[in-house]
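Certain chains of the assembly are absent from this excerpt, and the rest are unmoved.
Think of it as A, B, C and D in the order they're written, each chain with its own count starting at 1.
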Amino acid sequence: MMGWIVFAILAWIAGLSLNVWLARQRPSRGASLAAPLVFGITLIAVWEGVVRGFDINQVLLPAPSVIAARMATSLDILWVDFVQTVIKGALSGYIIGCGAAFLTALAIDRFPFLQRGLLPVGNFVAALPIIGMAPIMVMWFGFGWQSKAAIVVVMVFFPMLVNTVQGLQASDAMQRDLMRTYAAGYWRTLLKLRLPAAMPFVFNGLKIGTTLALIGAIVAEFFGSPVLGMGFRISTSVGQLALDLVWAEIVVAAIAGSAFYGIMALVEGRVTFWHPSQRS
Amino acid sequence: MRNIIPVLTVVGLLIVVWYGAAVALNAQWARDVAARADKTLTFSELVADTWSQDKPKLPAPHQVGAELWETTVMKKVTSKRSLVYHTWVTFSATFLGFVMGTALGTLLAVGIVFNRTMDMSVMPWVIASQTIPILAIAPMIIVVLNAVGLSGLLPKAIISMYLSFFPVVVGMVKGLRSPDQMQLDQMRTWHASGWQTFWKLRLPSSMPYFFTSLKVGVAASLVGAIVGEMPTGAVAGLGARLLAGSYYGQTVQIWSALLMAAALAAAMVGLIGLIQRLTLKRMGMA
Amino acid sequence: MNDSQSVISASNLDLTFQTNDGPVHALKDVNLEIHKGDFVSFIGPSGCGKTTFLRVMADLEQPTGGQVTINGVSPEEARKSRAYGYVFQAAGLYPWRTIGGNIRLPLEIMGIPRAEQAERVQRVLELVELSGFEKKFPWQLSGGMQQRASIARALSFDADILLMDEPFGALDEIVRDHLNEQLLKLWARTEKTIAFVTHSIPEAVYLSTKIVVMSPRPGRIADVIESPLPRERPLEIRETPEFLEIAHRVREGLRAGHGDD
Amino acid sequence: ADDLTLQLKWVTQAQFGGYYVAKDKGFYEEEGLNVTIKPGGPDIAPVQVLLGGGADVMVDWLPSALAAREKGAPIVNIAQPFAKSGLMLTCLKEHGIESPEDFPGNTLGTWFFGNEIPLLSWMGKLGYSTDGSDGGVTIQKINFNVDPLLQKQVECATTMTYNEYWQVIDAGLTPEDLVVFKYEDEGISTLEDGLYTTEESLADPEMVDKLARFVRASMKGWKYAEENVEEAAEIVLENDQTGAQTEKHQTRMMGEIAKLTEGSDGRLDEAAFDRSAEITMEGGMITKAPEGAWTHNITDKALQ
């Protein structure tokens, strides 16, 4: 017992110092990949040590080794759940939701009437809590992935909208004056100046949306789903106290979410290379 | 105030659509009931029925309105049947969680911007943390906190914090990195400490990002508080109302709780917007 | 001068900014006629309203009194018909575009064919001596180079009127002389009308057919000097007595403006 | 007084009337107990609360308790106030379902979290596949309400005799519009609301004594509730903090609940236990016959 606790403490110290050392090295692709990995491994080691050291019941918190074992034996389940929830539910909802929010932001930006009318109401509608929305969406769109996508649309809509609207106001006065001198119309100004200038904000929205989409799709499944999907599996497994499977699904969700976020961050780096936050 | 007319127009439009949708969604039930009684409905009877069902798929605006009136104005605010009381319960958890989330998010962002170790190792895990469906672990969080003697407001607020700190981290990391090179160089020439650079340059330039994050964060906070209200035994708060409504098929009750929650969120977002305008104006940035 | 057609005309122009601590009277009772083919320099102490005046002509600022017409129409219509090119006091390049991309920007907006765009970009880059920097991003250029890129951008689309706000402020004398010559050539060749803000008295005298001396608080026109110099101007003209005399008069005007400060 | 916390399986309603009555009527107090009742909900796994130290006793259904035990949670049934099961399958007559022969081709909605197990083993007995293939049925997970049935997303749905069934009725359907299959009648019933605690508590004589007093007072509460349905419902309403319950519904529920607790003195019926365990095993929720999952220790003491 004590052994495991000591192990946890040692793992913590070792991981931390390794990372401090890594951070002092010359910046490189390797180091920036290694650091989170080291951090994660440290976290997992500490978790294992604590669970074993304090003899925490499986039913409360399974050890990482148990979760890993479960993942290895349940790959097929994890895969079908992944397809159902992430590909069908989250991704489609994300695309529709971000797209709709983007277009709405443009509309709001274009017509001051909407800015004053739609934005407050839009804020209001978007603030409808997912927990309340989910059962209703299931009622309207059925048990399939469509209702999940609908929830995701609602969830990603607001952050995307707020960020895009803010971003569209981000160009500075002189840059806009320049466009005026070219008698550039609304659309050209939008295309050539305001959209590029808005990109840092837009990507903020897109990045926040990635994780929201995933949570949204999973949580929505709690409120109605066919007999598969990550949310379905998690909620039923909690009921059966199969916590190892619950955590296996969570691990998949975390990996999928991080990858999704990472991809958006990568695209962001490409698109907004000129922004000070990307240059330093 | 010049917003009134546009807002009213949009709201008016929305209500019209809503009434229409109520007819469409509730019609089947009305027809079934009629069929069982061997009747056929005229169109006006159908419409009248769809707007007055007990357990409609989509309650009509006036039904929700009546319920809201009933549960806010007509009840003592301290009564358990008053929606004002439940809104207050949810609001206090939301607010506390939001404050904690903003603080945590800002602190993390500061750490990430100032410390390479944190930047490299923590950020990916902050992201991963957000992909964990809280609804799945919220009960565990509550149980664990209960075990160490924390109950009541705090567990809910912690879940609320868990959701709200993320938008703040993402926005603030970007915001704190938004000063341009020359501004940073200036600080260097004065040999400003990291703290001074933060306080006098990074923080002010991050303000537009900060407020945008707050708006998203407060909405997330509310979701967190509502989620947190469910595993605490669904005793009080808008989340409990939503749940209870759902378990007894009280759509009208669900919708009034839902609208109340949205109103709460909108009010908080609006308030932040107001503070934003005042602050940026004082800072000469708006 | 040679052509009495009025291109820019301002009458009783007034402009007051409202600020947090009271109004600022930036332009007061400004009257001016600029004819087709004129090269008009504006000179005056910092803060006297030169930029503001240019911005009014460009429909970037609304006068609070009086009026301006450009080619007989309002500044707004003139702007919409793309009657002028504007060089801002700061470079104002878009950071997400390369130098080439920045110069191409107005061409794209005005719908000029792609092949011609490339050719024009090359030409103006050469004019401002920036060939070879086409693919660099603004933040990779020195201050002066950025300023030149912004001049190139304004020249690229060949407007009849050029409004230039201290375009050569950040340039060394040699480049400046060179660009002065180039600008004069361009002007002579194309009969453009140019409104040009500068702080350099020799530059103003060397370039202009008309020099407007302004004085501050409230900003107004202190003196308008018609230059008797010929249109053909070698650099050496700057040593002639006529030149020095005009320069002297401008300097006096300026000093007077500063005096009542 | 000794402190004791009870974790319910569901939200405050007449289903737990006996406990609220015992508390309200001072039965617990008489036994020298200071009892806290924690309502549950869909997201609460009472077992976790119990093991996490948030409660001393919990209310749970046997299949889920057995599953938890097999997963390593050392929980033991100490009393069984509910003698009968209230679970049933309710179908709309208009879909032409009159007997189990009519199931194939239809969608049966059931709650999960272990509640699907009896249904699955029933279908197994009937020889129907449950994956929607020809000649079989489709099993659809539904939430704890009857909307899917009313909105015809499913043809049949699980309901409790004391709750969801009445919601269907309240929605405007009459008993004639419905066909019900009580699990109790189909021989697939499992034991519902029982009281559970940890092996650790049972090893502590002081705790055992407390639990015995608790069960005694609780059973007194149940018997009182059976006899005073309206008063009990009133007490439940007073304890409902959501303010969402209605008197009509709770009184009706209390009446139905009384039929289920009737005849139980709290002592677990071994035969019923064995049958429940078998059904749970057939459904695949546990893999081997449970051992040590119940004790008569507490009820023996309580009933002295």
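The rule we apply is simple: contacts are C-beta pairs under 8 Å (C-beta built on N, C-alpha and C of every residue); 3 or more make two chains touch, one makes a residue touch a chain.
Remember, it's a predicted structure, so these values are computed and weren't measured experimentally.
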Assembly formula [one copy per chain kind displayed, counts for the whole file]: A x1, B x1, C x2, D x1
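To be clear about the criterion, only the chains that are shown with their structure count from here on.
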Interface ranked first by C-beta contact pairs: A-B
Greatest separation from chain D - chain, by CA centre: C
Chain B and chain C: spacing of chain centres that average the CA atoms, whole Å: 53
Separation of chain C from chain D, taking each centre as the mean of its C-alpha atoms, in whole Å: 86
Residues of chain C whose C-beta touches two or more other chains: 139
Sequence positions of chain A contacting 2 or more other chains: 60, 135, 139, 235, 238, 275, 279
Chains grouped in pairs wherever the two touch, ordered by label: A-B, A-C, A-D, B-D
Interfacial residue positions of chain B with respect to chain D in the complex: 28-29, 33, 36, 54-55, 57, 79-82, 85-86, 135, 138-140, 143-144, 146-147, 230-231, 233-236, 240-241, 243-250, 253
Complex contacts: residues of chain A adjacent to chain C: 174-175, 177-184, 188, 192-193, 196, 199, 272-275, 279
Interfacial residue positions of chain A with respect to chain D in the complex: 57-60, 135, 139, 142-143, 223-227, 232, 235-236, 238-243
